[in-house]
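I'd like to ask you about the structure that follows.
The complex appears here without one of its protein chains, the remainder shown in place.
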Amino acid sequence: MLALLTLVSGVMAVTTRQIFRAAIFLLFSLIGIAGLFFWMRYDFIAAVQVVVYVGGITVLIIFSIFLTQQAGELLPKQKPARQLFAGLAAFSGFALTMLQLLQHSFTATRESSVEPSVENIGMSMLSVETGGYALPFEVVSILLLAAMVGCIVIALRSKPVTI
Amino acid sequence: MMEPGLYHILFISAALFFIGMYGFFTRRNLITMLMSIELILNSVNLNFIAFNKYLWPHKLDGVFFSIFVIAIAAAEAAVAIAIIINLYRSHQSIDVETAEELKY
Amino acid sequence: MNLIYLILLPILTAAGILLVQKPAQVKVVALTGAALQLLLAILLLFAYRQERALGNLAQMLFELEYEWVPGWNINFHVGVDGISIAMILLTAFVVVAGVLVSWNVTKMTKEFYFLLILLSLGAYGFFISLDLFILFFFLEIAVLPKYLLIGIWGSGKKEYAANKLAVMLMGGSALVLVGILGLYFGGSGYTFDLLHLSSISIPRETQMICFPLLFIGFGVFTALFPFHTWVPDGHSAAPTAGSMFLAGISMKLGGYGCLRVATYVMPDAAKEYAPIVILLATIAILYGAFATMMQKDLKYINAYSSVSHCGFVLLGIGMLTQTAVTGAVLQMVSHGVMTALFFAVIGMIYERTHTRQVNEMGGLLKVMPFITTVLMIVGLCSLGLPGLSGFVAEMTVFVGSWQNPGTYHRVATIAACMSIVVTAVYILRAVGKTSMGPLPAAFANLTDAKWNEKAAAIILLAGIFAVGLAPGWLVELIRPATEVITDRLSGK
Amino acid sequence: MQLLQSLPMNLGLGWAVALIPLLPLATFVLLGLFGRHHFRNNAGVIGTFSLFISTLTALYIANGYFFEYGSVNGVYQKIMALQITWLEFSPGFSIDMGILLDPISVMMLVVVTFVSLMVHIYSLSYMKGEERFSTYYAFLSLFTFSMLGLVISSNIFQLYFFWELVGVSSFLLIGYYFDRPSAVAAAKKAFIVTRFADLGFLIGILILSFQAGTFDFNELIARLGTASNPAFQSATAASFMGVSALTWGLVLVFIGGAGKSAMFPLHIWLPDAMEGPTPVSALIHAATMVVAGVFLVARLFPVFSVSPAALAIVTYIGIISALFAAVIACTQTDIKRVLAYSTMSQIGFMMFALGVSGNAGESGLGFTASMFHLFTHAMFKALLFLGAGSVIHFIHSNEMQDMGGLRKLLPVTHICFLLACLAISGIPPFAGFFSKEEILLAAYTSNPAVYYIALVTSGLTAFYMFRLYFNIFWSKAVPAHAPLDHHHGEGGFPIVLPLVLLAAGSVAAGFIPFGKFVSVNGKALETELHLVFSVAPVLLALAGILLATWLYKKQNERPAAISASLGGLYKAAHRRFYIDEIYVFITKKILFNLVGKPAAWFDKNVVDGMVNGTAEATATVSEKIRGLQSGKVQQYAMFFLVAVIFLAVIFIYLWK
Partner (left out) sequence: MLNDFLILMKPELLITFIIFLLLFIKVGSSMKNESLLLLIQLVLLLNVIAGFFLNEEGSLFGRLYRTNNFMSLQKSILSIGVYLISLLFSNWLKKSEHLLEFFILLLSALLGMFFLISSGSFLMFFLSLELATIPIAAMANFDLGKKVSSEAAMKMILSSAFSSGILLFGISLIYGATGTTSFSEMPALLTGSPLQILAFVFLFTAFAFKLSIVPFHLWTADVYEGAPVAVTSFLSVISKGAIAFIFTSTLYQVFQPMQAVWYNMVMILAVATMVIGNLFALRQQNIKRFLAFSSIAQVGFILVGMSSNSLPGTSAVAYFILIYVFSNLAAFGVAGAISQQTGKENIDDYKGLYQTNPLLTWIMALGLFSLAGIPPTAGFFGKLFLITAGASKGNYIFITIAALNLVISLYYYLRVIRAMFMDKNETPIPKIFLEAPVRFGLLLCGTGIVLIGLLSWIYDYIITIAA
């Protein structure tokens, strides 16, 4: 069910001609994925997914849609040839990938599993030892900082367009 | 409905990945293209989690990967939207085909 | 005698040119530098002879070897034998003459002379290199200045010609590069050292692959048919000194490379490919000659005739006999001096008449006896008149070629001999049309050569006569070196 | 030779002989470099003087050689008087600059220096006032130097060396009037035609020297002229197209000689060469250079004599040229051209005389005769040309119809010319008679067919010579426009003296017992006159003279009538049997249009086209694929994905 929800909303998100609806479908699709995470018992990830995506990115997108477009306006249609080729390319890519995935016999580890609890995640996130992720954490924070600076410069410009 | 296994999840993620691709190829609105990208990134997340759960549960590599992907996706989306808005200001449109001055 | 001077001197000259400001000073610096080069070359000749007279039988004299890039086993390894010295002398002569002839250049004088000297640097470096890498390095150094010389100071279709020249020559050197790398990796030595490569036996497959690459690569420089088309355009568009350098020195780089690198290092392949080399050389000789016959522009005439004459170089190399190879080297020297002078004279005429079309000229002997006399001497040299260098070289090639008793070789030799007739036809036509016949009224007030032109002509004439009248010293110089090459060919 | 090399005088002799050519060389250098500015007026004197010393030296050497040391036990030796290695190809295989003294070279030394001296003297007056007077003498000296170098060559390549120099000096002298297009054309033609022949010579040299393993004449002859020598055997064994290498070599060498000696069909340059100043024609194109071919064959005669095929070719080419030229000479109206054809004809005589000769004793008569004829011919032909020169000088025209009745105005010239005509016609006791008799005798004994043709030719010779003579000196009255100033007429002493001296030579030279000095093997060859044998040729000659007298002594209609009756033949002969046209056809149509133009076209379009085509193709491709860079970011992404799939498929399935 969740899978179906995810996929169908995904398809709708990329095909619907109303941009606002596309955003909503995207939202559903993302929620579907969060549901899958839940279902796989990765609660924390699911929570992050909901918070960041649903609460952050989708809202951002919707805001920007409001900023740049009148809601309800139909999106321009792409050329059918382009649609056809895009579909073909995507489908053949999909077929190829699935073929390889299905042919591949995955081997699972026999070691005992680690509970993906919030505590575990939090501990390793800030650990500097082997298996710790303090450094990536720092990197990401710098990245977010840089992104912020960039956004501020770009989006908050005051000069009018000259060219 | 039978118990979904690894391959089912992989099917979903691969499908989502290429749906995102299709969207990226065909949508002319920059924001919807960005949305397609989000789909792609999500499918990757799904992959990581699935692999982590079904194959390599002894470490949390996949989990962390997806956490960071989400973070990156946010940063990327933020910058992209800033750029798009800026583009909108200069071009008065966010149709990708209005911004094709640079070519050949 | 330290060979570094040969490299240092042009560098210092070039630096000097860059430092001074006024065109007059530039000229003086350049001339001094060039004269010193000539002096140095002559000193080198004597030092070499003395060393040999003292019984130093090493293959290369005055060797120097410094490590340059140990990572690739690249060494700055230089040394000279008779062939190199002959080439160095040739270069020195042409450089002095080139500097003198360009005395009237007013546009960007400084840059002009800078490039000229840079070219000479490339040539000297090339001729003394015993390491394929630095050989290649200098080879390429000698290409680009030509492009600029033609493009900036040239005339006619200069941009087209400059492009064509640069691209074709660089194409040639690209092949050379691949060939050299093939030798490096396939020669079972991981070395660029020429002497080392020539002392080991290189696997046959490597030879079969690398020889064509190197031979064609160098062949482009020396107008190997059908890669000669840069020659006419390049020469005709170049400024006088540019043409002189191009034909006098640059084309010799190729011949030298074909001999020293391709043939010497890879004797098996040289033998295997000899028929093809001979075929192409013969075609070049005859075809160049016939094509010359139809040209109307003096520079084109000399350019195509250069194709023909350089064919002799390749023919001599392809014949693989000692005499023929000696002849090839002689022909390089001879053609170098001769063609440089030819271009110098053409330049002088052009400066006065402002045309190079033979049909528009006539009777110039009356107004400029000196220039036309030199033209005539050069023409005669070109058609192989005894007493002038061309004769010595061509005859040596012929005699040497004939020593190769295969029927195929014989036929090729005879065909090559036939060019002496065609050469006579076009040379006499050119000389006859320009200097003889009635003098057009427009040219009645032209003046004869000035001091710098006379000096340039006399220097080169001295070279022509020195080889033509007394070839002994030159042959004595060259032969031991070619012997080494042919000994390797015959497996001794 | 061995003996003489041990003599202490040998070295001195060598340099003494060397002085003969070197003096003119020095003159050339001096006049060539400084003549224009410093010796404008006295160039002639300098040149003449230096040549005078050369001539004296030559005579001294000849005297010494023939009468003192040359003969050892009745055999004239080949003396290698000097040998300097000039260009060494490989050890023992070198071009040497040497001096080889033997009867023919000594004889040639005398002939060349003497005739050249005469011409030098003659030119003092004849060329006076020319703007490029000093240049003229410089060239003349250059020529003399080259010719002398040629005859004393000890080495076949040395001979080739001077051979080419001779060609160039000839070119320079023919083109002396460089502002006259016809002169330039003639000079070029002379050079190119002989150059073409030299190609044969060069290849011949390559063949012979390769087979013999040497360039040295003595060695070469010893190796290839002896049947037992391995070199000879390999040279005859090796064959190409069924002909032995030796014969090929000889024939090719002969082609070289034929070119320089204007043998059929390489003669076409000679008539045109008359564009040069007349004294030059006398020297180069009558007396000396043109016999170089004969000299060459004579020099290599021992080798020629072992190849019957080569000798046969020499014979037939010689006789054909003799007859052919004689016929043409009958119809020409330019007096110098008549003389030119006559020269060709006479050289034909010398050639076939060599061809019919054998290698020893009596059979070597042809050789001696040929050389003898060369010697006498030099005298009277030079005389004829110089005479013609003074006529032309007087009349300022070369054409017969402008002349006539000049015997009164130019008495000395007239007498000398007449003597020369008699000599060339073979009327006893003039020089030509003796030499020609010997030739005919040699032909008669070996090849009757040749003999008869030769006989006819000698009759024709007499006819056309007297046709010339009468047309100049009798025929019409004095031409109206001729300058009647007697003082101008004969020119000065410098003109008269050579005429008289040469006339004396033409009269007396026949009495030299030539066979004693010059023979094929160095031994004296007794020649005697067979009076009975002489009757036929002399009678024929007289008949020719009479016919000419009848036709041309007084101006009348008969010649025209006869030429009209001969119709096509006359016209063909007058047009020199269209040989020139054939050449023009071959060179212009075939060489230029069928080879040169296509070559140039090929170069411009195909080879160059390939290069430009590559450039253009690159540009076109680059233009064509610009659509790849469409500016559409979605398309970029699609390319991306397609490339990914593509690569994946390749590397997963195809390329393992």
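Per-chain numbering from 1; labels A, B, C and D assigned in written order.
Note that contacts are C-beta pairs under 8 Å (C-beta built on N, C-alpha and C of every residue); 3 or more make two chains touch, one makes a residue touch a chain.
Predicted model only: the values in this text are computed from it and were never measured.
Engineer: Could you run through the displayed chains and say which ones the absent chain touches?
Structural biologist: A, B, C, D
Engineer: Would you write out the residues of chain D that touch the absent chain, in ascending order?
Structural biologist: 615, 618-619, 621-623, 625-626, 628-629, 631, 633, 635-637, 639-641, 643-644, 647-648, 651-652, 655
Engineer: Determine and list the chain C residues touching the chain excluded from the picture.
Structural biologist: 67-72, 74, 133, 136-138, 140-141, 143-144, 147-148, 151-152, 158-159, 162-163, 166-167, 170-171, 174-175, 177-178, 181-182, 184-186, 209, 213
Engineer: Name every residue on chain B in touch with the hidden partner chain.
Structural biologist: Against the missing chain, chain B presents residues 17, 20, 24, 30, 33-34, 37, 40-41, 43-44, 47-48, 50-51, 55-56, 61-62, 64-65, 68-69, 72, 75-76, 79-80, 82-84, 86-87, 90-91, 96, 99-103.
By definition in this document, only the chains that are shown with their structure count from here on.
Engineer: More contacting C-beta pairs: C-D or A-B?
Structural biologist: Counting C-beta pairs in contact, A-B comes out ahead.
Engineer: Go ahead and note the Å separation of the Cα centroids belonging to chain C and chain D.
Structural biologist: Centres of chain C and chain D (C-alpha means) sit 36 Å apart.
Engineer: How many angstrom lie between the centres of chain A and chain D, each centre taken as the mean Cα position?
Structural biologist: Roughly 100 Å separates the two chain centres.
Engineer: Identify all positions of chain B at which a residue touches two or more other chains, and write them in rising order.
Structural biologist: 21, 25-26
Engineer: Touching two or more other chains, which residues of chain A qualify?
Structural biologist: 82, 85-86, 89-90, 93
Engineer: Note which residues of chain A are touching chain B in the complex, please.
Structural biologist: Result: residues 1, 3, 6-7, 10-11, 13-15, 19, 22-23, 26, 29-30, 33, 36-37, 40-42, 44-45, 48-49, 52-53, 56-57, 60-61, 64-65, 67-69, 75-76, 78, 82-83, 85-87, 89-91, 93-94, 97-98, 101-102, 106-109, 111-114, 116, 120-121, 124-125, 131, 133, 136, 140, 143-144, 147-148, 150-151, 154-155, 157, 161, 163 of chain A touch chain B.
Engineer: Show which residues of chain D lie in contact with chain A when the two form their complex.
Structural biologist: Residues in contact with chain A: 634, 638, 641-642, 644-645, 648-649, 652.
Engineer: Chain A touches which residues of chain B in the complex?
Structural biologist: Checking each residue of chain B against chain A gives 1, 4, 6-12, 14-23, 25-29, 31-32, 34-36, 38-39, 42, 45-46, 49-50, 52-60, 63-64, 66-68, 70-79, 81-86, 88-90, 94-95.
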